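Take a look at the following structure, please.
The complex is shown incomplete by one protein chain, all other protein chains being positioned as in the whole.
Here is chain A:
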Amino acid sequence: MTNQAAKRTGPDASYDDPSFSLKRWLSSDGNLTRLFVIMVVVFVTMTVLSPRTFLTLDSFSSMAFQFPVLGILSLAMMLTMVSGGIDLSIVGIANLTSILAAMVMVRLVPEGASAGTSFMYMLLGIVCAIIAGVLCGLLNGFAVAKIGIPPILVTLGSMQLFMGLAIVITKGQAIVGLPEQFSSIGNGSHIGIPVPLIIFALCVAAVYVLLNRRPYGMKLQLLGSNPTASRYGGINNTVVLLKTYALSGLLASIAGLVMIALTNSAKADYGTSYILQAILVVVLGGVNPNGGFGKIAGVVMAVLTLQFLSSGLNALHVGNFFKDFIWGIVLILVMVINAVSPRLKWKRRAAGSSKTSS
């Protein structure tokens, strides 16, 4: 082997450097850098436009109660999208499972139960909802992985199925009168931090570990980028997909619980607009819709950006009609930038390397 080739075989220096650097991390992925800039720009713009309403503790605290539901749903969407699929049934799962929880908490509790008993029923409701969420997810996963139906069709069908089931169970009525202890999850704070925000943070941490530190996460990303190669590479695609849709269902049920705790009631058609918003957040966050790639930081920044935009527009008294319009613009803009900038980056990098090599 020639000297030059030997030099090229040596991994580059950053590969060996174990330390973490924010600059390197941001610059390692152009999308994250751009997203960070966009988030800051939106934040600053909103601050400048309405300093007295946007940049207040009240407004921040209300944001912290608002975005976690969408945030958790986006995490679920993200996982399925990294696998190369999609989960349109997340809101359906959220509603169905939260209705189950509400029924356990409201209807099963014996008349005049003590605080302790009703607390036990509350826990039972939560557990039921989560188990039901996992089962719903497994149903999706089974149809996708075992039967081989395209995920978009499977989850479109199951979205209708779950929603229909929820309507049948409730006869279209809302279930109200959740125990106070439970509502405090949605509206209370723990050491000054709103509980929904804490739940969101825990979900983010859990998904981060799963995606980046556990073998499952690497398998998921590889499967997402080429399912044939992953099969030839010894990955059990069926197991990975089942886990992914089950996780998606689990996260959806958590989102559902937070949602009914916030509104203090459960209903079959809550939050249907969240499906498209979750897709928007995930794509905005740089998750590749073709599968294989996705960074959790991107999704978090995307959901924050949209929340800043949404709260800022509210502070400006811009109607809800405008909100959708502006979200649409942001999404398309970001996708255009994402499509264009890799080419620019490639040119820059090539120019840079020619300078250093000569």
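The rule is simple: contacts are C-beta pairs under 8 Å (C-beta built on N, C-alpha and C of every residue); 3 or more make two chains touch, one makes a residue touch a chain; residues count from 1.
Please note the rule applied: contacts and distances are computed from a predicted model.
Within the choices "Na+/H+ antiporter subunit D", "2-oxoacid:ferredoxin oxidoreductase subunit gamma", "Formate hydrogenlyase" or "Sugar ABC transporter ATP-binding protein", the name that UniProt assigns to the complex's undisplayed chain is "Sugar ABC transporter ATP-binding protein". Within the whole complex, the absent chain has one touching residue among A:Leu108, A:Val127, A:Val176 or A:Val209, and that is A:Val209.
Considering the whole complex, the residue from A:Val176, A:Ile193, A:Met218 or A:Leu316 that touches the absent chain is A:Met218.
The missing chain, though absent from the display, is touched by one residue of A:Val40, A:Ala229 or A:Leu316; that residue is A:Ala229.
Touching the chain that is not shown, out of A:Phe119, A:Phe142 or A:Phe293: A:Phe293 (per the contact rule at the top).
By the touch definition given at the top, chain A reaches the unshown chain through residues 1, 5, 8-9, 11-12, 14-16, 18, 209, 213-215, 218-219, 221-222, 225-226, 228-236, 292-293, 346-347, 350-351, 353-355, 357-358.
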